[in-house]
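One protein chain omitted, others in place.
For clarity, chains are labelled A, B and C in written order, and residue numbers in each chain start from 1.
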Amino acid sequence: MDLSFSPEENTFRAECRAWLEVNVPRPALPSGDTRAGFTAHLEWERALFEARLAVVSWPQEFGGRDASLWEWLIFEEEYYRAGAPQRVTQNGIFLLAPTIFEFGTPEQQARVLPKMASGEQTWCQGWSEPNAGSDLAAIQSRAARDDAVGGWRLSGQKTWTTRGAFCTHLFGLFRSDPDAERHHGLTYFLVDLASAGVTVRGVERLDGDEGFAEVFLDDVFVADADVLGEPNQGWAVAMATTGSERGLTLRSPGRFLATAQRLIDLYHSRGDDPQLRDRVVAAYIDAEAYRWQTFWTVTRAVEGVRAGAESSMVKVFWSELDVRLHELALDLLGPHAELLDGDTGAWMKGYEFALAGPIYAGTNEIQRNVIAERVLGMPRR
Amino acid sequence: MDLSFSPEENTFRAECRAWLEVNVPRPALPSGDTRAGFTAHLEWERALFEARLAVVSWPQEFGGRDASLWEWLIFEEEYYRAGAPQRVTQNGIFLLAPTIFEFGTPEQQARVLPKMASGEQTWCQGWSEPNAGSDLAAIQSRAARDDAVGGWRLSGQKTWTTRGAFCTHLFGLFRSDPDAERHHGLTYFLVDLASAGVTVRGVERLDGDEGFAEVFLDDVFVADADVLGEPNQGWAVAMATTGSERGLTLRSPGRFLATAQRLIDLYHSRGDDPQLRDRVVAAYIDAEAYRWQTFWTVTRAVEGVRAGAESSMVKVFWSELDVRLHELALDLLGPHAELLDGDTGAWMKGYEFALAGPIYAGTNEIQRNVIAERVLGMPRR
Amino acid sequence: MRFAFTDDQIAFRDAVRELLEKECTPAHVREAWTNATGRIPGLWEKLTDMGVVGMLAPEARGGLELTMVDLVLILEETGRCAAPEPIVETAAFGVPLLERADRTVATARTLVPWADTADVIVTEAGRFERDAVELVARPSVDGARRLFEVRGTPAPVDGDAIAAAFDRAVVGTAAQQCGLAQRMLDMTVEYTKERRQFGVPIGSFQAVKHHLANARIALEFARPLVYRAAATLDPVHASMAKYKADEAALMTARAALQCHGAIGYTTEYDLHLYMKRSWALARSMGDGRLHRSRVGAAIL
Partner (left out) sequence: MRFAFTDDQIAFRDAVRELLEKECTPAHVREAWTNATGRIPGLWEKLTDMGVVGMLAPEARGGLELTMVDLVLILEETGRCAAPEPIVETAAFGVPLLERADRTVATARTLVPWADTADVIVTEAGRFERDAVELVARPSVDGARRLFEVRGTPAPVDGDAIAAAFDRAVVGTAAQQCGLAQRMLDMTVEYTKERRQFGVPIGSFQAVKHHLANARIALEFARPLVYRAAATLDPVHASMAKYKADEAALMTARAALQCHGAIGYTTEYDLHLYMKRSWALARSMGDGRLHRSRVGAAIL
């Protein structure tokens, strides 16, 4: 057991910290889930890309620096420590990219990844549908084969598409074999949202931002080159992405440690409060627990052990910790908790944002089923 | 809305308080769930009966004093306030008696109730079986008709029978129609445990007391006079008892208010502790909430509104409150929590006892299903 | 002992509910999010005409000379529809304090909702007349709660009278939380009966059932404390009521959102109107800390 970082890792940390100190936008950018904010965020992400910090763990040819998982973690810790903005490119980088690395052709990798890293193309996830939320396998949107032009025609409706109103591209699952049921006969497509037949309608989220979209597809043409993996194998391809979303890559411990530290600052700014002190301590310990569980998992990942259903435990823990951290902040703020402005207004916005955690990427109820059935081996029914 | 008790009720309260002050055994009796303790408890219950305080709400002819529900509540508050012993006759008085009042013949009422009130006969509940716990309708014990002698022959096994090793009689459900399934074809019997063919084996509970028993029945004869309600209608008859067990009559608010008050005394004896202060306050408020919800329910009962599935809410609330109160006491005791002796040893015993609450009389998981389906009207499946 | 309302009280409550179901729909509340006042045009007059605003005022001053027990049921209804009106502030706090029913009152310890539309403002600092204050708007998460910092020179007020008025407002706010919890619970039960996933209504899943059963239990044990406090007007009883009602409302809001899933997370759906009100009220008229402290000081 060796709990120290190497000199190279420490150098990398120093480089990240120094660059972020100078470059993180002050004052903070407006929400990236508004049209104006999204544009401002893309500028920031461009700067990050130019410093080769946008996708540190990717190969150099696609804009990364071949960083190890440890370096990626270090980058994330520094990123959140510096109070840097939420990444509006994250659904592409964290959800689509791992799938492209695993299933994409060299042509797809070369075409998609660099523009994703630079923010030139932005990706949203088109999985949920009005009747397919927790029950993802109930997808009804169709992909009809069009042999005449060597491609497919997509029709249907996707919903709860995060930042769908601002993104340029969508990745999603469509039913390519109308006779197959549930998770059979689905295909994974990459869709340019500027294509003819696409209509996007922004939907306002709890926090007032237009962070969701409904995407309507009416006979939208997609070429064979934009099928990811094999036709009708979309479920297996998508499940790799699901692992990423639930697991390590989306929610780095740096985020919750930074929130816990802000909570401690808030606690101090309000004067000692014996009624809430213990809850602050407990929340901080939980953020530490999350960090060390991540180190444990990363060590195994580095040694080639792939996390399976364990990632469901991670998703439940971070999403409920995030809610707890913000609830506690609101309790500390007392009568000022409802305010959206001033020094502390970010806590209420953050609370609203945190409330999405236990719902998206598979509700925590579904995750607990997965933990019971696949980690503990309890009977499905 | 009138929140005052009448002068008569206050007089009754004063009478109870005065009598209990003089008569409650000091020091406290040994546990009623041991053989020696059971005998000592019966002596106490006899004294209570002679003071006409054993069954205040019953008609005078059976040993009561026709007290109103309000007077019964007053008696219970005073009983727990005085630190009087747990009632070893309670399963008869609170679970069987309401059913006998509703379904019993005048002969059964006259034969069973006075001896129950005086403690001459003691009753245990024979419902659970090895394969019928939460799923009560899975009862397999059989009642075979014996026309030759005008009665029935019972065979099978009952389990988790509280105080079964010490009681003289058992009330229970047996399958009288072997072709009927689930809750059909059951009959409610009153069984003398001294009958030929009965074997009782005591089982040690968590707290080390022999508080459970297994009751084996091998061709035990029971006369027609000991069928409660109609043959094959046992389920409907028993459900009336279930309502009592879950609802008002078993867990009077006095019990939890008395526990909350002892918790406050314990808190003071340890010196102020800001870490645990809030939890003590919250627990006390919950005990008060339970009291006022009871007053609300009793008012409706007095006006003729019968509680239905609402009693499941009561059962979940009191049983989890009881666990919380005791957990908090153990946390206050810190390193002394594990001790079984001394001034504070009763808290650990009480904790073990409290842990049974969320399990018996229908687990709290089942109760929550009932609340969702029958109070809220959510779909069964 | 009779811990229940009279038929008259229930009938009055039902009449107010009927009014509010027509005049304070989700669409009305949405309007208040964006209009100039944060209130529903005309609603205050209708409530005044029914006698709701002046329930606690002397008959001679235009009131009904009723008690907090009568009022508490009505305030629960104003919570149930998330009425964007200073009704607790006026009917429970201000009217008996001023002994008149014709002035709208806004009050809070610090940030005062609907201060711009009130005739009289009362804060910890004292009493302000409408035309002698400077108001600085601050945005609440609940768009229909127009919050203001109040600046000016207050007139002193009688401390005991204010304390009694505050306790009535605490009970009134607790009653609104019960109404909000009931609304969110009802909406969610309906939604989970209709919404199907995996081939069945999601309300048939045990996890969903248990979330909502827990919310229902919390409400069941909060309400009697609120009604008791309305009858006794004891400050400690008021604090117990607020503490449990806040708990029920916050727990129900969490359960409601979780059981709805993504649709509950949009502002197109109505749930957020009630959820955000419950978040704000939980920290208004004394938050959990304050009320637990008051109870603790009395019992420990």
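Convention: contacts are C-beta pairs under 8 Å (C-beta built on N, C-alpha and C of every residue); 3 or more make two chains touch, one makes a residue touch a chain.
Since the model is a prediction, treat every value here as computed from it, not as a measurement.
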Chains on display which the left-out chain touches in the complete complex: A, B, C
Candidate in contact with the missing chain, chosen from A:42, A:316, A:339 or A:356: A:316
Among B:145, B:205, B:300 or B:374, the residue in touch with the chain that has been omitted: B:205
Options C:206, C:232 or C:293, residue touching the unrepresented chain: C:206
On chain C, residues whose C-beta touches the chain left out of the figure: 205-207, 210
Chain A, residues in touch with the chain not shown (by the definition above): 1-6, 9, 70, 264, 267-268, 272, 277-278, 280-282, 284-286, 288-290, 292-293, 295-296, 298-300, 303, 310, 313, 316-317, 365, 367-369, 371-373, 375-381
For chain B, residues in touch with the removed chain: 128, 131, 133-135, 138, 159-160, 203-206, 208, 212, 273, 275-276, 330-331, 333-342, 345, 348, 352, 355-356, 358-360, 363-365, 368
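The definition used in the following text is that only the chains that are shown with their structure count from here on.
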Selected pair, greater C-beta contact count between B-C and A-C: B-C
Geometric centre: closest chain by C-alpha means: C
For chain A paired with chain B, centre-to-centre distance based on mean C-alpha positions, whole Å: 53
Chain A and chain C, separation of their C-alpha mean positions in angstrom: 37
Approximate Å spacing (C-alpha centroids) for the pair chain B, chain C: 39
Overlap residues in chain C, where contacts from two or more other chains coincide: 208, 292
In chain B, residues with contacts to at least two other chains: 277-278
